[in-house]
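Excluded from the complex is one protein chain; the other protein chains are retained at their positions.
Labels run A, B, C and D following the written order; every chain starts at residue 1.
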Amino acid sequence: MKKEHEHKAKKYGMVIDLDKCTGCGACMVACMAENNVPFRADETDKLLSITWMRVYKLTNAMPFPKTEICYLPRPCMHCEGSHGHSPCVSVCPATATDYSEATGIVSQIYTRCFGCRYCMAACPYHARYFNWWDPVWPEGMEKYLSPNVSPRMRGIVEKCSFCFHRYQLAMEKAHYEGRHGLEEDEYQTSCTQACPAGAITFGDLNNPHHAVYKLKKSENAFRLLERLGTNPKVYYTSSRKWVRQAGDNYLRDEKDNVIDKSKFRN
Amino acid sequence: MFPFIFEWIWDMSHIVFMGGLWYALNIIGIGMTYCIIKAVVDTYQGKGGHHHDEACECGCDNHH
Amino acid sequence: MSTSEEKTKEVSANADSDSGGAIILFFIIGFVASLIAGWIIFPKLLYCQKKQPIDFNHVLHMEEVDDGCESCHFFREDGTYAGVPKLEQCVGCHEEAVGEDPEEVKFVNEYVAKEREVPWLIYSKQPDCVFFSHAAHVKTAGMDCVTCHGPIGESTSLKVYEENWITGYSRDIWGQNMSGLKEHAWDRMKMDDCAECHVKNNVKQTSVQTKKGACFVCHK
Amino acid sequence: MDSALIPKGVRRCPLGHFVLFLAVVGAVLLWGVFAMVLCWIKGLNQTNMNDYYGFALWIWADLAVIALGGGAFFTGFLRYIIGKDELKNIINYAVLIGFICYSSALLILAIDIGQPLRGWFIFWHANVHSMLTEVAFCLSCYFAVLTIEYIPLILENRQADKVPFFHNLSHNMHEIMAVFAATGAFLSFFHQGSLGGVTGVLFGRPFGFREGVFIWPWTFFLFTWSAAACGPCFTILVTKITEAVTKKKLVKDNVIELLAKISGWMLLTYFVAKTIDTWYWASVTAPSMGFFLSDFYTGNPLYGWWILVTEIVVCGLVPALILITERGRKNKTSLVVAVVLASIGVSLNRWVMVLQVMAVPVMSFDNWAMYFPSWQEIATTILPVAYGIILIGISHRYLPIFPQEKELNPVD
Partner (left out) sequence: MKIDRRSFLSFIIGGAAGTALSPLPAKLTDDLSIWTQNWPWTPVPEDGEAIYADSVCTLCPGGCGISVRKIDDRAIKIEGMKGHPVNDGGICILGLSGLQLLYGPTRVKTPLKKTSNGGWKKISWDEAIAEVAENLGKLRSEGQPQALACISGSDQGTVPQLFRRFMTAYGSPNYMCVPSSQDSYSITLKLMQGAQASAGFDIENADFVLSLGSGIIEGWGSPVCMFKANSACEAKKGKVVQIEPRLSNTAAKADQWIPINPGTEGDLALGLAHLIIKDDLYDKDFVGNNTFGFDDWTDDKGKSCQGFRQFVLENYGPEKVAETTGIDADTLTSLAKSFASASNPVAICGRGQGKRPGSIHEFIAVHALNALKGSINRKGGVWAVPEPNYISWAEPETDAVAQKGLQTPRIDGAGTEKYPYTKSLLNRFAEVVGSEGESPVKMLFVSGANPCFTLPDTGAVKAAFENIPLVVSFSSYMDETAKAADLILPNHVFLERYEDVPPPAGVNKNVIGLSKPVVDPQFDTKHAGDAIISVAKALKGSVGSAFAWDSYEACLQETMGDKWDSLNEKGFVVPDTAPACEKTYTTPSGKFEFFAAGYEQVTIEGDEKWYPLILMPYDSMRLSSGFIGNPPFMTKTVEDTVLKGNDIVVEVNPLTVRESSALFVKDGDYAILSTPKGKATVRVHLSEGIMPGIVAMPTGLGHTAYDEYLAGKGTNFNELIGPVEDPASGLDAAWGIRAKLANIAS
């Protein structure tokens, strides 16, 4: 048993092609529908709206008609930090969030969390959301809730889990069939599956046979706020320079230079 | 917080951090226990039964 | 003013002289009473006793089936575990009562005939936040049902289900013993019990924070 | 009516006046309690916090009262460890103020967390790498120490003292108070620091992040230092206010001046350290993350350069200079100005280290987030103030808080 468990550690991650992303929002809803995310009558205050996957609208800030728009879907980055010390994991006082060396996924355990919100303060991506209200579904609508994802209660923090329950279910099937690993398509996140434009690719960043492995090495690949050392596992690609530059903060004198990725990538 | 809790590991951070904590807790605990027991003993030895306006025979500076 | 002070002094003097014994006695009474309340009465009050809708005889059924536990408690094709059988499985044999047992007759009349699912009370039901893969344990690790569930298959009758008033859990999860001691693996099914076994059996300990099992192994 | 409880040889206002005073402040307290209950029952949606402002007014209030309550540990440290004996005349009050501040801080934390009934997880399932764990442990331990320091004061009430056991207990506690004080100082040094560490370790927040030594960012040391410097200022301030309200001199000038002088020098050294820290952060740390200092202070309606100048110069350097000069601290007005400025300065620093950290956009396409507290937040923040005033009122009336009061205000 022991031997079989010793596979090379996986590092699940995502590559999102911003050239393909149309900003349609399917990933956001696919995520909400998959993960029992609640909703309220007024969700227009985006600082109070739980959207594990949130699509940001970026503009190049040029005047009409040189204006350009780019949509940027932002799930939890599942930062690896250095050796798994992502910004949020190390600050949680009650060990409610954790980094798994086996999958590279940052977990959030709702029943352990007591709602101090320190992790939210730590996350520069605003990927963590607080349940300010009790989740309430209109009568009858609780019927569509999935038993694979635990509904959250008021007063705790939640975030994207890379649909970890899908990994659990896929592994369960693998166990049943006597296998010990998963094929690339056996574990895919809900947003990846739903994206009608095919902008999201998900897989094991450590596995050369997975599509993400090649995609993350693209010339146009970048990550958000790499300079902070968060070491995120969500990569983006864009053929547009301003989009790539929007991924990080630059001092004015740096802006004009082409991004030297080797400088900020570990 | 205790070695039998899931989160506990015998590593440097825990030893230093929890060491400090338990050190402080012990001082507080032992100190208070000492004070209470000594106060009980003192009381049975008849100390402190003085009237409020007498000088304190134990010489403490409580009232000055 | 001064007279009242005099009185106080007297009272305290009186109390000092003859109530020392009473004080100790009352202390002991309070102490013992609360110990009894805490250790004996409280645990009784904390759980409500619920009877299973049908008294099920595992022994009887074990004799009839070929595949042991898995005859009724089986895996689905997607690897998930079906748990307690649904009416659909029972009906295979119990379309009509096959014996004389009043419990069976009740089952057939109340549930089979009315096509109602039996609201079994599940002793080992974990809270919603728990993910447990039977496949990983039974198939990959080759564990027996008995290891965690105990010799339920040898029971002729279902024990009373005890439910915690506050938490809604079965007592079998938190543990039979108030002091937290356990004799058998199945006396308690808390997270620490899972973790203990995982550590003992060297299951991947991949958490960065605890160097033990990562949260998402058993949580969802 | 309550004269039996009032210490001998001091004068107190009539009970009616006192009750009226309690009623007025009590009403405010009840308002706060109402808001607090709302937050507990309905949840944190009662506040104006949001997913950007996960930490807001309460955490600021928490950090601020702890910093201001720092007078207790630092005065204790000076009195028991360093041996500044004169300070025994103000230590009682410093302890009381500390007790109020710390109990308030704990209460605020209990309201602030989303799941108060699970609050004990922070101890039980502690993650020792988290600054907040350190804060929680040290805070509660130090609160225990403050309670221990406060108990003898209660026991010295005229009626309580008559009970032999209480008298003995109080006496024994005094005997080993230095041990408690030392432990308290040790704990306090740490948790004041870890409060600074809370934001200092956030490497995802360039505005708050600081480099440092080992696991401690520079803010760790700066927070301890500033609390030690400004806490006594707040003790002096509250003493002066109490004197003004009771229209009595309660502590002799030499005691206040000693404390003021020490604070002044602490503040000056803090000013130097803070300046170096700011300079290093502005020129090395922040640019390495892609930020200019100006990015943090422009492009929003509130957080401008003024905040930096006010905090460091107006509320740091100025009071420091006043307090280190003899004329400054001997002049009643300038002394009060200095301690007020210092108290504001440390509070402002805590505000910046909590709220501005949340406000500064980190992702290049994000916006500044502004926030205004809801009345529930304001009420619950005022609640500790009311509670503090009441506790001070009661303590002052019935307990021998000020050893020099009798001497300074002889009753005919």
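Simple rule for what comes next: contacts are C-beta pairs under 8 Å (C-beta built on N, C-alpha and C of every residue); 3 or more make two chains touch, one makes a residue touch a chain.
Just so it is clear, the model here is predicted, and its values are computed rather than measured.
Chemist: Given the contact definition stated above, which residue among D:118, D:329 or D:350 touches the chain not shown here?
Modeler: Candidates D:118, D:329 or D:350; residue touching the omitted chain: D:118.
Chemist: Consider the whole complex, including the chain that is not shown, and state which of C:49, C:109 or C:167 touches that chain.
Modeler: Of all options in C:49, C:109 or C:167, contact with the hidden chain holds for C:167.
Chemist: Just the residue numbers, please: which parts of subunit D touch the chain that's not shown?
Modeler: 115, 117-118, 120-121
Chemist: Which residue numbers on subunit A touch the omitted chain?
Modeler: Within subunit A, the residues that touch the unshown chain are 19-20, 22-26, 28-30, 32-34, 36, 39, 41-46, 49, 51, 55, 57, 59, 61-65, 67-71, 110-111, 134-135, 137-147, 151-155, 190, 193-199.
Chemist: Provide the residue numbers of subunit C that touch the chain removed from this figure.
Modeler: Within subunit C, the residues that touch the unshown chain are 15, 18-19, 21-35, 37-39, 42-43, 46, 76, 78, 80, 82-83, 127-129, 164, 166-169, 178-179.
By definition in this document, only the chains that are shown with their structure count from here on.
Chemist: State the pair with the higher C-beta contact count; candidates are B-D and A-D.
Modeler: Looking at B-D and A-D side by side, A-D shows more C-beta contacts.
Chemist: Could you list which residues of subunit A touch at least two other chains?
Modeler: Within subunit A, the residues that touch at least two other chains are 85, 90, 95, 112.
Chemist: Give the residues of subunit B that touch two or more other chains, as numbers and ranges in rising order.
Modeler: Within subunit B, residues 6-7, 49, 51 contact more than one other chain.
Chemist: Please give the residue numbers of subunit B that touch subunit D in the complex, ascending.
Modeler: 1, 5-7, 13-14, 17-18, 20-21, 24-25, 27-28, 31-32, 34-36, 38-40, 42-43, 46-53, 56, 58, 60-64
Chemist: State the interface residues of subunit C toward subunit A in the complex, per the touch definition above.
Modeler: Against subunit A, the touching part of subunit C is residues 75, 78-80, 127-129, 131, 133, 135-136, 139-142, 201-204, 206-210, 214-217, 219-220.
Chemist: Residue numbers of subunit D touching subunit B in their complex, please.
Modeler: The contact residues of subunit D facing subunit B are 8, 88, 123-129, 133-134, 137-138, 141, 144-145, 148, 152, 156, 158, 161-162, 164-165, 167-176, 179-180, 183, 186-187, 190, 400, 403.
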